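Yeah, one chain of the complex is gone here, protein chain that is, but the others are all in their spots.
Moving on to chain A:
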Amino acid sequence: MVAACFLSKGLTTLVGLLLLSFGSLAASQIEDQAEQFFRSGHTNNWAVLVCTSRFWFNYRHVANTLSVYRSVKRLGIPDSHIVLMLADDMACNPRNPKPATVFSHKNMELNVYGDDVEVDYRSYEVTVENFLRVLTGRIPPSTPRSKRLLSDDRSNILIYMTGHGGNGFLKFQDSEEITNIELADAFEQMWQKRRYNELLFIIDTCQGASMYERFYSPNIMALASSQVGEDSLSHQPDPAIGVHLMDRYTFYVLEFLEEINPASQTNMNDLFQVCPRSLCVSTPGHRTDLFQRDPKNVLITDFFGSVRKVEITTETISLQPDLESMESRYKKDWMDEELMEPLKYAEQLPVAQIIHQKPKLKDWHPPGGFILGLWALIIMVFFKTYGIKHMKFIF
């Protein structure tokens, strides 16, 4: 984007630089800063953090979610902009030897429950229906404000999910599942309703990469802790508490996030490198093809923090509308083009055009022994009963 801008204006800036004196050099620097100021398109940040599993032995999922909550809050997103969904109460579970705490490091180094945690959806309220309603905004009018995702088209949303999952689904509360198709459709609804500017989706479950395979809405970046067919493993057990405290992927993500402060310039490429196979045993994956910007230009704080950009300047800056860069930015934006005429939902299918995916070939397996045996038995009985002489009429 910046490169395109320079290409078009290179000549004029060069002439300007040559013509103007030291002061005009400073003026162009201010303009660069102004460009940088409007580099990312979001004005507010939201976070939806979901832990989907209950029971004491799933302590680590609650600890995962609370670690991300802690980082997100520390980097500036306020509780009013965080929707925290925890499927079980580990801190007050009768089996917790340290009540009112949830630890993420063994020997009780870090209590991620803290003093000011605000859980919005708790215990049995964490269901697939509630989660989808939060995302899409189809919420009954009586829902309190803290349970709503009041995002707009300039919001960057971080969605973090953890729990038990499989190939194409995530288990909620041991009784229901959400499939990757449902999730993709929910995100498409969000796009249609202009509920996000950019979305970062992180999932820490077994076979997590299957959950982002079906996304087809623009401006989504996705990370997962393991590929299809791999299990995500847990990190350390604590012998005093008697359960595993964290999952590996989120443990290393937390370590990475602890280094970030609101002024960090660390970008997404560094987040993709977190937890290589040697540490995580599973292979973390990511998906950026639906995302417009280059990941190396996306700051961590674009999603994990709520950075208020304030620049004080005494100079006058003339802002020019940057037509070419805007064109190049929305070139791939199908939805904006299709907004020209009213859109019926059925017209969006076939999805294959939009998501550039080839259908997966199902492997053909030869029929198993049981089927063969059954057919052999049937044929034997047939011919024994009716005589072998009939065979020549069949073949």
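The rule is short, and it goes like this: a contact is a pair of C-beta atoms (placed from the backbone, for glycine too) under 8 Å apart; a residue touches a chain by one contact, two chains touch by 3 or more; residues count from 1.
Throughout what follows, contacts and distances are computed from a predicted model.
Novice: Of the options "Glycine cleavage system H protein", "Protein pelota homolog", "GPI-anchor transamidase component GPAA1" or "Myotubularin phosphatase domain-containing protein", which is the UniProt protein name for the chain that has been left out of view?
Specialist: Spelling it out: the chain absent from the display is recorded in UniProt as "GPI-anchor transamidase component GPAA1".
Novice: So which of A:142, A:265, A:316 or A:385 would be touching the chain we can't see?
Specialist: Of all options in A:142, A:265, A:316 or A:385, contact with the hidden chain holds for A:385.
Novice: Of the residues A:119, A:184, A:243 or A:268, which one touches the chain left out of the display?
Specialist: Answering carefully, the residue with contact to the hidden chain is A:243.
Novice: Taking the full complex into account, find the residue in A:57, A:124 or A:375 that is in contact with the omitted chain.
Specialist: A:57
Novice: Need a quick check: the contact residues on chain A for the chain that isn't drawn.
Specialist: These residues touch the chain not displayed: 55-57, 92-97, 99, 237-240, 242-244, 384-385.
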